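Would you mind keeping the following structure in view while I ask a few things?
Note that one protein chain of the assembly has been removed; the remaining protein chains are unaltered in position.
Now for chain A:
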Amino acid sequence: MAPLLEVRDLRTYFHTQDGIVKAVDGVSFYVNRGETLGIVGESGCGKSVTSLSIMRLIPTPPGKIAGGQILFDGEDLLQASEEEMRNIRGNRIAMIFQDPMTSLNPVLTIGRQITESLELHLKLTKKEARDRAVELLDMVGIPSASKRLDNYPHQFSGGMRQRVMIAMALSCNPELLIADEPTTALDVTIQAQILELINRLREELGTAVILITHDLGVVAGMTDRVTVMYAGKVVEEGPTSEIFANPRMPYTIGLLRSIPRLDEERGRRLTPIRGLPPNLIDLPPICPFSPRCDYAREECLASAPALRSVGQYHRAACHFDITIDTPVPQQVTSDVAA
């Protein structure tokens, strides 16, 4: 069966005064129906730009989708007209944004904001849309839903606003839900509530989910497969269990070594990744991670490694067979962050 969404060689560039920023540079991945894909990476790695590209929400100019295909249910979204896109956005593909404080309209009631898409996409009458909105708010766990419909966003707490966002996203039973850092702005007990909610709804509605996050813990608990991004490229992808048990790209290995774990042994030292992520303007044709990589060799500076198969369904962009057990070669370590 063809995947629900397949992104092929996506390139999204931003034209700035300093040059062309290749925010997304040849990214490919797919999501099957009912599956959860995690996209992991640090700020600036292009994970949010990828999701905005799928929704065709890249501000143009300065941004531009320079190439590639985004096949949604067999149809290339990059070829779709603006009207066709409007029909897909919010209806078949929905998105939850990071900041529940700013992504709701402060001057409209919650009810109006939910019913808008219901009336538009599902052609419901005002009354039907309102009933459905109550049902949705109830489904995402907002108490006394019918009363809260007439409230404004400022009358809700952060966690409650994120629930409203989820209710809005799910209002038209989308086939794909893109959640861009859905819990980053929330406290951990509220994060647990929201993740549990997304999990429950995913099971109930059979929605495919793309979960974009920098939190490896969230990815571990929520996703079936993971795509790791670095400097606008996919550097590793595979089933979640495989990526965590046997990471093969030094960047993924570095990330796992650098985060403290709640269940870790006492006195463990974190091994940070040295240096900083590269500037995305005029990236030289080398492995983008090589300046920070402990295992870098001359070959890494000769060409950028392509994704290659390192196991069943598991691919990594590294010239060498490095695992988490590969000893770090001795080298001059400089304390100075240049």
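One rule holds for everything that comes next: contacts are C-beta pairs under 8 Å (C-beta built on N, C-alpha and C of every residue); 3 or more make two chains touch, one makes a residue touch a chain; residues count from 1.
Everything that follows uses one rule, which is that contacts and distances are computed from a predicted model.
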item	value
Chain not present in the shown complex, as UniProt names it (candidates "Peptide ABC transporter substrate-binding protein", "Xanthine dehydrogenase family protein subunit M", "Cytochrome ubiquinol oxidase subunit I" or "Peptidase")	"Peptide ABC transporter substrate-binding protein"
Options A:Arg33, A:Lys64 or A:Arg274, residue touching the unrepresented chain	A:Arg274
Selected from A:Asp150, A:Glu264 or A:Glu299 as touching the chain missing from the view	A:Glu264
Of A:Glu42, A:Asp73, A:Asp99 or A:Glu116, the residue in touch with the unshown chain	A:Glu42
Absent chain, residues of chain A that touch it	42-43, 139, 157, 159-160, 187-193, 195-196, 200, 203-205, 214-221, 240-241, 244-245, 254-256, 258-264, 266, 268-274, 276-277, 335-338
